[in-house]
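What follows is chain A.
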Amino acid sequence: MTLLSCGYMSVCFGVASAAGAATPETPVLTSHLVYMLTACLLFCIGLFGLITRGHLMRNVMSLNVMGGGVFLFLVAVARRDAGESGPDPVPHAMTLTGIVVALAASAFALALARRIHSITGEMRLEPGDDNS
Partner candidate 1 sequence: MIEPMAWCILAPFIGASLAFLLPGRVWRRPIAIGAIGATLASVWMLTSQVWNSGAQRMDLSGWPAPLGIGLAADGFSVFMIVMTGVVGSLIGAYALWHYSDLSDATEPAERRLFWPLWLILWGSLNAIYLSSDIFNIYVALEVITLAAVALITLSGKAEALVAAMRYLLAAFLGSLSYLMGVALLYATHGALDLVIIADQERAGLPEVGAFALMATGLALKTALFPMHFWLPPAHSKAAAPVSAILSALVVKASFYVLLRLWFGVFDGPAMYAVGILLGTLGSAAIIWGAFQALRQMSLKLLIAHSTVAQIGYLFLIFPLTARRPSGELAAAGWITEACTGVSYHALSHALAKAAMFLGAGVVLHVYGSDLLTNMRGMSRRLPITTFALAIAGVSLMGLPPSGGFAAKWLIVTAALGAGQWWWVLVILIGGLLTAGYIFLMLRWAFISEDAPIQLRPANMPIQLAALALALLSVLVGFRLEEPFQLLVIGDPFPIFDLP
Partner candidate 2 sequence: MPAIDYTFWILPAILATSFITGVATFFLKETHANLRAWMNMLAAAVKVALVVAVMEGFFSGESFEMRFSIALGFDFLLRIDALSLLLTALSTALWFLTTLYAVGYMKGSENLNRFFGFFSLCVTASVGVAIAGNLITFFIFYEFLTLATYPLVVHKGTERAVAAGRTYIWYTLTGGSVLFIGIVWLYVLTGPVDFTPGGVVAGLVDDHPIELIAIFAIMMLGLGVKASLVPLHGWLPVAMIAPAPVSALLHAVAVVKAGAFGIVRVIYDVYGIAFSATLGVLTPLAVVAAITIIYGSLRALGQDELKKRLAYSTVSQLSYITLGATIPGLMSTTGSLVHLIHQGVMKITLFFCAGAIQITMGMTRVSEMSGLARRMPVTCACFTIGAFGMIGAPPTAGFISKWHIGVGSAQAGQEWVILVLLISSALNAAYFLPIVRSMWFGEERRFALEASTGAGRREAHESLLVPMIVTALCSILFGLLASWSLSPLNMARIIAETLYITE
């Protein structure tokens, strides 16, 4: 975990320092850029969690983490395109819709997982005694 955090810090400061000394077109480290980078990381962490974990509840949580990443990216884009009347409302609407859709799908996934659990006594699809 410490490895990850210092890796992450180096990315941010690398970009910041580059911005400082960089020519105009390299992106200066604005707040929406920070969130966009975080969004990409969240997306990939969620993907990693989904692939490596067999436990159904963990899968649902990883999917929600991924979803969070995508929505963070959308709202960061809205912030980047903010005009004088405030941030771009379309990505906001997309995020709201996305959140509600993610809620519906996760609730159904949880219900299905519980039904499978109550029938088979296990909360996973493939055999895996450890937390695979």
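For anyone wondering why these and not others, all candidates are chains of the complex that A comes from, given by their letters.
Just a few scattered comments:
Basically, contacts are C-beta pairs under 8 Å (C-beta built on N, C-alpha and C of every residue); 3 or more make two chains touch, one makes a residue touch a chain; residues count from 1.
These numbers were taken from a predicted model, which means no experiment stands behind them.
Looking at 1 or 2, the chain of this complex that touches chain A is the one numbered 1. Residues 43, 46-47, 50, 56, 59, 63, 66-67, 69-70, 73-74, 77, 80-81, 90-91, 94, 97-98, 101, 104-105, 108-109, 112-113, 115-116, 119-120, 125 of chain A are the ones that touch candidate 1 when the two sit in their complex.
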